[in-house]
Structures are given as structure tokens and as C-alpha cells.
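All protein chains but one are shown in place.
Right, chain A next:
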Amino acid sequence: MSGPSSGCGFLMSVVVHGDLALNEQEKDLNQRLRRLYPAVNEEETPLPRSWSPKDKFSYIGLSQNNLRVHYKGHGKTPKDAASVRATHPIPAACGVYYFEVKIISKGRDGYVKYMGIGLSAQGVNMNRLPGWDKHSYGYHGDDGHSFCSSGTGQPYGPTFTTGDVIGCCVNLINNTCFYTKNGHSLGIAFTDLPPNLYPTVGLQTPGEVVDANFGQHPFVFDIEDYMREWRTKIQAQIDRFPIGEREGEWQAMIQKMVASYLVHHSYCATAEVFAKSTDQAVHEELASIKNRQKIQKLVLSGRMGEAIETTQQLYPSLLELNPDLLFMLKVRQFIEMVNGTDSEVRCLGGRSPKSQDSYPGSPRLFNSPVHKANVITDHLHFLLSPGFDSNYCNGVSSSKGHTLAHSHKSCPRTMPSPELGVLNGSRGQQTNVGAEVEMEVDHFSNGVFLCSKRQLCGGSQAAIERMIQFGRELQSMSEHLRRERGKNSANKKMLKDAFSLLAYSDPWISPVGYQLDSIRREPVCSTLNSAILETHNLPKQPPLALAVGQAAQCLSLMARTGSGSCAFASVDDYLH
């Protein structure tokens, strides 16, 4: 996201600059694999992308990014057979896996055209054709037979030769395999396949050449249509899954889960009505729920200063005991200041923190070009004072944290007088604690949040000064925390990212601009909410979220233990 890495990317693109097509292919491949196998976690189980130069017999030669295979042995007897496996085994989370092999040349005349396409487990002898040994499976071009871990084949499909495209599909749900020829399915070839098989090809004729397609190009066979069928099957199975033996048990449980979810997220009015109509008890006092709701609304509307204030008021010891939490809240407050949404800067911008139509989007307030230019230069000046590396503009490297801190101190010139703003802000907020606070959730959809209208801290000079002041406080808080509680890389990164916003003339479109998105308020909100609930000895996660988490965990466990149906049972499909 930041300077160093993008610089690196630039260097790389210079190096391979002659092979733009290759980059395109790589991009196509990644896109296609993501679309075909969305459930695969490639960090755990990488997908096969090419043949392995390490896992092949010496008679096999590889070229064209290890996608082209040619035979370079004598090809006189079956002892000259040679195979190559793909770089990785097929992950179970694919559900349905598919690759194609195009026969570029059937090899020299006068030889029997032994050529096998299939699957084999790791460790199977590579001086053989796929299918001849245990845990090895192949479809051979010379006779069209299938070989299932045996030296003798079974009649299976047509023969194949130069120009033909042979596909191999592994169904990891029922552990079967079928082949395709030029886009036509030939029917099941193998059943009861073991897990962790590698795509494999074997050749035995001088001059034989085949190309693999692991997703680099569109497939000849419509594999996505086949996947659609299996997705439908699995989903029908889930829909028809029998639940709760006893009458009403299932319903009661669901209601309980929904109610606890509503309470957890302090949708108190809804929770109250729901509990009443489903005849349930709520295990938290209504006042307590309302308090949490109030705080959450403040966080979600970006009014962090008020949120912190209210929390301290309602739960006096909570933030004291959780300095990391407080730090996180303050960092968010800093971000909201940049955004122009935090109460402290909003009041400096000439608006009451209570004003409901308020958000940087309101053009009436931000049209005026008053400070624009100066503002930017000013704050950059502040950041780029002595000791500050100009590299910073490209993003923040981890070592720059100190420099930033240093620059704060060395730049008293721009020190604002913040007291008024802060007091105003908190006072205004305090007096309004009892009042309803509106959530601002749809400011983007209002369409008024136009890029050209966005200005730092809402465009007010005073607000910018206050923000910078706040930044310094935050910096010293960070240092204090480190002294007290030792290094905390999460905190460090959080602060670094937040400060990075100031390095750009338009933070909203910068690589770190995502922080300004209102959606980023949600994790902050839920962490704070969980912390409050924990002090009341209530679960920090609602049972519903727990169940969703468990389902997701189950799916990844299925992926690890080789149950392919996890591919077509994404939890997300059921949440929307």
C-alpha cells in the first residue's frame, strides 16, 4: 500500500518490461483461479499453476514458464516412460477442480504414441506413465483406455492425438474423476480417489509435446456450468437438512439467538419488541443497553471525542484499565478529525456537533475556497520540518515513527491554541448526553460526498491546528504506552497508518485513504462494545456471531480434511 512496496513493484515491472503479455496471463490466471475456486485459501493450500521442475523424471523437459512439457528420452520401451507432476496438489476446497492439456505434437512416427494424462500422489515413481502404479490414474492417447493404479487399462474413451485438448476434472465432493476431449465430457473414469493428488502427465515418445492450461486461458470445456450443478446440489442438501427433532425447539433457539444479537448490538427498541413478541426475557437492563447504544451511535457517526467522553462517564474505570483500547479510540478520533467528522473539529468548522445534516459532504459549507491552499501547505510544512525524510510522501516506513515524533516538537510555529475547541466540543457533547444522536450511515449514498468538496478537517484552519495538536498528544500517549507496557506492534502500525493520511494532498484518494471510510468505524465500535459487555460479565460476542464464526471455522476444517463440499457452502451466501 505504501511507498516502499510500490517502489518495488515499479522496479519489477522494469525488469520484466519486455514480457507484458506474460503479466497479462498471470493476471488472467489469478482472476480465473479466484473465480473458479473462491473457497481455497492459497496461503494454506496453493493451487497448481505450472509443472514442477523438481518433481519430474529426467526425460522430461519443461519450457514456456513450466507449462510446456516435451519428451527427451529414447522412448524404446516402457522403461523409458517419464512423468511430471504439478507444483502443488489439488486442494479439497476447490470442490471441483479442472485442468486441460493440449497435444501440441504426438511425437515422431514409428513409435507407439504412449501418452497419459491424469493424477498421481506425491512420491509415485516418475519413471512411469500416470495410471500404472498405486495412487496413480491416467487416460492414455494410444488406445483411449483408462488406467486405475494398474498396468492394464479399461476401455474408456476415444483415442487422442495432435491438436486435441484433453481435460481432467476431479470432483472432490464424491471423489471421482472424468475427462473431456475437445470440450465434450467422456463420463466418469475413476471413483474413490484418494486426497491430495497432483495433476500429472506422462510421455514415452520422442518428439511428444503437450501444453498445460491450469487456468492461464479459458477452458474448452464449460467447467463453470458443471460447478453450477454441484453448487445447486450442495445448497439443496443444506436447505433440506433435517433440523430439530422436537417441535418448536429449533424456532425457540433461533429466536433466542436473534434476541441476544439485537441486545448485543444495542438495537434496544427492536430487541424489546422482538423479546416481547417471542415471549423471551432480556438479560440486561434496558438502561444499560441504551447506554451502549448511545456510545455506538457516536462511534458510528464518527464523533469519537464524544464517544470517549461518554464512555468515561458511564463506565469510569473501563478505559483506565484498558489503555490499549483508549489508544485505539483516540487514533480513530484523530482519523475522524482528518475526516472532519469528529465533534472537536466540527465545532471549529463553525457547526454545532449536533447539526444533523452535517458531514463533510454538505457542499454549502465546503464550497468556499477560503483556506484550501494554505491549509495543505501548512500542514505539509508541519510534517516536513527538520529531520523529516521527503520519502515520507511515498508512505510511511516503520522506521519513520520516531522522526514524526521528533518533527512535532521541533515545530512550535504551528502550535494552535486548542482549549476552546476542546471545551466547546466536550461541553456541547456533555449537555447532549441524554439526547438522541443520529447515525450517519448513508452519507455516501446521498451522493453529496464529492471528492472535490472534501477538505482536510472540514476545511477549517482552526480545526487543522487542533488536529495537529491532537496528533502530538497521541504521539506522546503512544510513547508513554510503550514505556509503560512495552512495544506493541499493533498500536505502532495503527498510529503510523493514521499519520500517513497527512502525507497526501487528498487523503481520501490516497493509498491509506481507506481508513477514512465510515465502514472502518465498525470494528472500533464492536471492540468498544465488547469491552463494555465484558465488564458486565456478558459475552463479548453474541451467540449468532459465534455460530457464524463456528460455521466458517467448520468449513476451513472441512477444507483441511478433504471434504470438497465446503467449496459450495460459503457462509456469506447465507448471510445476505
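Please note the rule applied: contacts are C-beta pairs under 8 Å (C-beta built on N, C-alpha and C of every residue); 3 or more make two chains touch, one makes a residue touch a chain; residues count from 1.
Rule of thumb we're sticking to: contacts and distances are computed from a predicted model.
Chosen from "Two-component response regulator", "Auxin-responsive protein IAA17", "Armadillo repeat-containing protein 8" or "2-(3-amino-3-carboxypropyl)histidine synthase subunit 2", the protein name that UniProt gives for the omitted chain reads "Armadillo repeat-containing protein 8". Checked against the full complex, the candidates A:Glu44, A:Glu229, A:Glu479 or A:Glu534 give a single residue touching the omitted chain, namely A:Glu229.
Only one of the listed residues, A:Pro89, A:Gly157 or A:Gly458, touches the absent chain: A:Gly157.
Of the candidate positions A:Arg34, A:Arg108 or A:His184, contact with the unshown chain belongs to A:His184.
Contact residues of chain A toward the unshown chain are 157-158, 181, 183-188, 222, 225-226, 228-229, 231-232.
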